[in-house]
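Questions regarding the structure given below will be posed in turn.
In this view, the complex is presented without one of its protein chains, the others remaining in place.
For subunit A:
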Amino acid sequence: MLILECPYCGVKAEETELQPGGEAHLKRFGPGSSPEDFEAYMFARKNPKGVHFERWRHAYGCGKWFLAARCTATLEVFGTYPAQSPEPPADLVNKIKAKRPEWKGWK
């Protein structure tokens, strides 16, 4: 069972109260971009065994989108933060680095 704390309403929401939204921090390539860039944006997703950044929506709660960092293998949750974040907060990145020295970074 996955429990994520919604950064907007502060509820520790159980997985079934949430809607998954896939990988976080994607850079959009729209009209005018190269076919390769658009294809990568449209279809290519990370699928790591380990640290992963994801979008989630508190669908049955306050209805807001937020971002979460968790480990796909152990389900350990490193933290959640608001969706209005172009990149993960520095303190969260440092926390993950301390816990997982082998982790190569979020990009």
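Here, a residue touches a chain if its C-beta (ideal position, glycine included) is under 8 Å from a C-beta of that chain, and two chains touch if they have at least 3 such contacts; residues count from 1.
The definition used in the following text is that contacts and distances are computed from a predicted model.
S.K.: What protein name does the UniProt record of the undisplayed chain give, "Xanthine dehydrogenase family protein molybdopterin-binding subunit", "Imidazole glycerol phosphate synthase subunit HisH", "Ion-translocating oxidoreductase complex subunit C" or "Sarcosine oxidase subunit gamma"?
M.R.: The missing chain's protein name, per its UniProt entry, is "Sarcosine oxidase subunit gamma".
S.K.: I'm checking contacts with the chain that's been left out. Which of A:E17, A:D37 or A:E76 qualifies?
M.R.: Looking across A:E17, A:D37 or A:E76, the contact with the absent chain belongs to A:E17.
S.K.: If I consider the whole complex, including the chain that's not displayed, which of A:K46, A:K64 or A:R100 touches that chain?
M.R.: A:K64
S.K.: In the complete complex, the non-displayed chain touches which residues of subunit A?
M.R.: So the residues of subunit A touching the unseen chain are 8-14, 16-17, 60-64.
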